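For this view, one protein chain was removed and the others were kept in their places.
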Amino acid sequence: MAKPHRDLVRDYRQDLRLFGSPPARAGLVAMVAALALLPMVVQDDFWLSVLIYVGITAVGAIGLNLLTGYCGQISLGHAFFIGAGAYVTGWVGSDLPLYLWLPTAALVGGLLGAVIGPFALRLRGHYLAIVTLGLVFIGEHLWRNWRGLTGGNSGTSVDAQVSLGPIDFNRVELAGEVYSRNQGYFWLVWVLVAIVALLVKNLVRTRPGRALQAVRDRDQAAEVIGVRAGRYKIGAFVVSSAIASVAGALFGSYQQFVSPDEWNLLLSIQYIAIVIVGGLGTVFGSILGAIFVGALPALIDRFGDAIPGVRTSVGGEGFISVFALNQAIFGVLIVLFLVFEPRGLAGIWLRIKAYFKSWPFSY
Amino acid sequence: MHRRITLAFVATLLVAGCGGAGNQGGSQGGGTAGAPPSTTGFDGTTIKLGVLSPLSGPVAVIGQPLTAGNKIWFDALNQRGGVAGKYKVELVQEDTLYKPDVTVQQYNKVKGNVVAFTQVLGTAPTLAVLPQLKTDKVLAAPASLDALWVREPNLLPVGGPYQIQVINALDHYLTEGGGSKDAKVCMMLQDDVYGEAGLQGLQYAAQKYGFTIANTQRYKTGTENFTGQIQALAGCQMVFLTATPTDAGKIWGTAAQAKFAPRWYAQSPAYAAAMAKSPITPYLQQTAIIVAEGTEWGDEKVSGMKDLVSRTTQFGPGQQPDYYLAFGYNQARAMTAVLEKAVQNGNLSRDGILNALNQLGKVSFDGLTDDYQYGPAETRNPPRSSTLFAVDPAKPFGLKTVKYNTSSDAARSFEFKKTG
Partner (left out) sequence: MTAFLQNCFAGLALGSTYALVALGFVVIFKSTGVINFAQGGLLALGAYLGYTFSNNLLLSFAVAILLACGAAALVGAGFERLVLRRMVGQPPFAVIMITIGLLFVLEPLITAIWGFDNHQVRNPWNINTVEVSGLVFGVKDLWTIGLTAAVVVGFFVFFRYSSLGLAMRVTAFDPEAALAQGISAKKVYAVSWAIAAALAALAGVAMAAGPGGLSPSIGFIALAAFPAMIVGGMDSPAGAVLGGVVIGLAEALTRGYQDQLFSWAGDNVSVIVPYLLMIVILLIRPYGLLGTKDVRRV
């Protein structure tokens, strides 16, 4: 008997599979291999540290996407939870091992989310966005004044243990080779990206995930069919805050020093940008968005000297500094991009996929 | 399926078993006297130094002149032949936006190409790279006058810390400035780490001289209206201000409007040349004293200033007179002293540089700031003197010297502790 086509979905369970088709599975293997190999090929500390920050941002962005993309609640308060995670790590990270401080950070972030969520989520749409914006400023006030925890304006050093059993991520020894801190952190961070991505992906394909999307699409209709909209919104807020805290914990432990100047509105806006540029409601899109937003400036920075009119040093030629150019390009790209593809990077990805799915009969 | 993925994963790990980078680092080189062998950032002829500075963004107004100061010193040095007369210096500048995370990235970008960092601007960015400086054994010169830096072996500070400036200002106020212990001394500070340093100095002075700080007002940078703070300060006879120019302009403007005229003492970063040609100039001439280091711009009597002015004309045409420029220039001079020592030892490797700093004695800045006693971090002694200026629109930078290089007992007794 002839086998059905690989893309044919015959029952519900097939439809729900995380990685349904053989190409998707092959892609997964390729991705895992790429992540495992990358730090060995790219030994350059600059690119490794850029990619580590990208990975940390990707974790946070996946969390925000759960709230904004899947549940339709726009939050500008992400920076607050990221800061909270970093400070928790600064506080407990030196006493607890990695497998305890990371969950502690998540727990604290989740608790904060559970306290704030019910109040914030009474509001909807733009009102919610601006109120969570207020959270960032109130948080900043807290970080500046709670000197015992945060060191006040002077900031605090974060001295977290990063070993897991025999592996010390500051100095990974593998088959006789010693890998640097940047290489070790690359693996740590990107393994966590994979774990968080899987968790969220798993969450959204099950009942709660479908409920979230129903709330996003029309919350009153969702209520009518028996979805407790309020409860799911708060749930999404809690999980999203917990994930943000994990991102903050990684940020703090990698940078080893954090100060209250870092958890500002710009950080929140950057996360929103990532989620929208990547594509709302896609986990893969968040990762793509983080790479785009984090690596593009680094790319322009690295090759700034080759661009005419750019001033790479004080007193040098040119009229615009690398960063200024960078920001302008970033702004122009966002505008162009959303004008032509409002669904974000993931939208482009889907288009390419759709093209090849029906290849050679694409039209 | 699962097994296949696992197998593939293990296979990739096996293939890739040759990519460790953990043993790289700056321990190469290390010969004895003679020509230093080439090492990270030194190819035998040119010494490369890193600069991590905000070259754009709000703090670029500080980062740009500071970096220009670095460059003017090294350009002049290169023209004379370079370090030890033969090794030219090249700067590798990176923009940090004054953000700790960007600073860490940029540090990683250039650390493999440079011998040391001749500028890292900002307290938070410096603290963010400090752990890596220690593991990588790299030397960096922080461009902020924090007391924290004095006892850090991987840092090369210049100038008297903010705390010293405040203490000397208070000494001046209590002795010649017409103040007494019973005067109502107040403080207004920017609510960040720079403000904290000023406050620490004032608290120390209060304890040493036996006065109390009557009122402390904090404000956030970018505050639009300072009426509340100025009102709260009403009755103060002396206010010490730790601020940056945009806010300081508004603060003094509000005070002038409210006819509040205490004796203002302000830390050097609060002042900008534009203030000497603005509506608040008359008010400042009457009330304000700026505490800084060195001498007024263009003072021919101080040899360091004479050189600085002529070199600025030659290598940085179009540069406005600026404190930050002089600071960058001093930093570069201190770094040159370290490099000379390292070349003398015949070792420009990272260890060699740190070693050279430990052996370094007193470095003179020809009157641009007082001598700095370097050496091992525990025994370093930063300058204890400050210069007090009054606003005078006739001067090139709008400041004239009131008291040159004054140093109080209290400032001399201030102890610098290691960071926690």
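Each chain carries a letter (A and B) given by its place in the written order, and its residues are counted from 1.
By our rule, a residue touches a chain if its C-beta (ideal position, glycine included) is under 8 Å from a C-beta of that chain, and two chains touch if they have at least 3 such contacts.
Remember, predicted model here, so these are calculated numbers, not experimental data.
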Where the complex has a chain not shown, which of A:L112, A:A236, A:I276 or A:L345 is the residue touching it?
-> A:I276
Hidden partner chain, touching residue among A:L48, A:L66 or A:A129 | A:A129
Interface residues of chain A (partner: the chain not displayed) = 68, 74, 119, 122-123, 126-127, 129-131, 133-135, 137-138, 140-142, 144-145, 218, 220-221, 224, 265, 269, 272-273, 276-277, 280, 319-321, 323-328, 330-335, 338-339, 342
Missing-chain contacts on chain B, rising order, are 56, 58, 60-61, 64, 191, 215, 218-225, 227-229, 231-232, 234, 245-247, 249-250, 252-254, 256-259, 272, 274, 277-280, 283
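One rule holds in what follows: only the chains that are shown with their structure count from here on.
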Mind checking the centre-to-centre distance between chain A and chain B? Centres are C-alpha means, answer in whole Å.
-> 35
How about chain B: which of its residues touch chain A in the complex?
-> 1, 4-5, 8-9, 12-24, 55-57, 60, 64, 67-68, 71, 91, 93-95, 97, 99-101, 104-106, 108-112, 123-124, 127-128, 130-132, 135, 191-193, 195-196, 316
Touch list for chain A against partner chain B, complex = 25, 28-29, 32-33, 36-37, 39-41, 43-46, 48-50, 53, 144, 152-155, 157, 171-183, 251, 255-259, 261-262, 298, 301-302, 312-315, 321-324
